[in-house]
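With one protein chain held back, the other chains of the complex are shown just where they sit.
As written, the chains take the letters A, B and C, and residue 1 is the first residue of each chain.
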């Protein structure tokens, strides 16, 4: 399941919803990304962040990534929630949940989902701080991280 | 922080407590392990599971593992909660949380904490099902998983 | 008619978020669209000056610079993504 929304999410409730009354899940890994106040490369403090996205394509990309995770790992359930709009330090940005019978699959799938989301979901961060506003530069490290899942 | 308890835990609340009013955390990974109804190797259904532990040593081992994670990764906060006593399919058994500025450290630390906990925390599972009761055998895979963190 | 979309600093530089255009007949690829856009005024020239920093999507799917735009209804231009 994927969702793009402006509002916050409640990790505990999302896990509960995903587990429902199932008793075949043994391992649940969640990743939540939050806005840091020292996000800027230049060390300047971030007071606000705006996430722009490509409506329609974001949903398509997240669904495609989630589907790929299910073909690679035996997942019983998964969830991707991405927030857009204006956020502040401490706010949640993104949530990924992967549930499986065993922990290895859950850990790997959650990590894969984040690496792929970071490099393919059409979202762009704009930071505001004392030094003004600016679009965040893409992180080379994120692109390297994504390559480790390549299947040749 | 570590805790050994008979009662359940609330993942959402634990994350909130750990984050408090901090704005320097960028990535939070949680692992929660739950009792599966088909846990037994022989395929028999599990109706109940009892976790025996070594009081005192469990706490010491969990604290030692957590400390080691902090020496290996730049973690801003972490939590291990292990339940003991009688549990049923669908119940939570264990919770691990790792918080860091970046996701790689949070993912690796959470995975490390689970691998080490699985092979060093003095806890033993006893399963009950239609076929009677039995102590769960140690899983060779868990011991292999733990060796990947060895530093030579 | 093809719908063109611009995001993040590409949008800031073109000054518009979206427009509907009739692509010239000799245009085959994403690279051709970019080359043509750069002839349409200084704001486009500026937005696409460093074309290696531009990513594109055709009908909401990531596309390479040499991908065909023959049947494209919607072409989007944006910087490398930075979400998550």
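Throughout what follows, a residue touches a chain if its C-beta (ideal position, glycine included) is under 8 Å from a C-beta of that chain, and two chains touch if they have at least 3 such contacts.
These numbers were taken from a predicted model, which means no experiment stands behind them.
> Which of the visible chains would the unseen chain be in contact with across the whole complex?
B
> Considering the whole complex, which of B:2, B:15, B:28 or B:51 touches the chain not shown?
B:51
> From the list B:19, B:36, B:82 or B:103, which touches the chain that is not on show?
Only one listed residue reaches the unshown chain, and that is B:82.
> For the chain that's not shown, point to the residue among B:46, B:93 or B:106 touching it.
For the chain that is not drawn, the touching residue is B:93.
> Considering the entire assembly, which residues of chain B contact the chain that has been omitted?
Per the touch rule, chain B residues meeting the hidden chain are 33, 51-54, 56-57, 60-61, 82, 93-94, 114, 117-126, 135-139, 142-143.
What we mean here is this: only the chains that are shown with their structure count from here on.
> Of all the chains, which has the CA centre nearest the overall CA centre?
Central by C-alpha mean position: chain A.
> Report the inter-chain centroid distance for chain A and chain B in whole angstrom, where each centroid is the mean of the CA atoms.
Here chain A and chain B have centroids separated by 23 Å.
> Hey, how far is the Cα centre of chain A from the one of chain C, in Å?
Using C-alpha averages as centres, the distance is 26 Å.
> Taking each chain's centre as its mean C-alpha position, how far apart are chain B and chain C in Å?
Between these chains, centre-to-centre, one finds 49 Å.
> Which chain C residues reach two or more other chains?
none
> Where in chain A do residues touch two or more other chains at once?
In chain A, 33, 114 touch at least two other chains.
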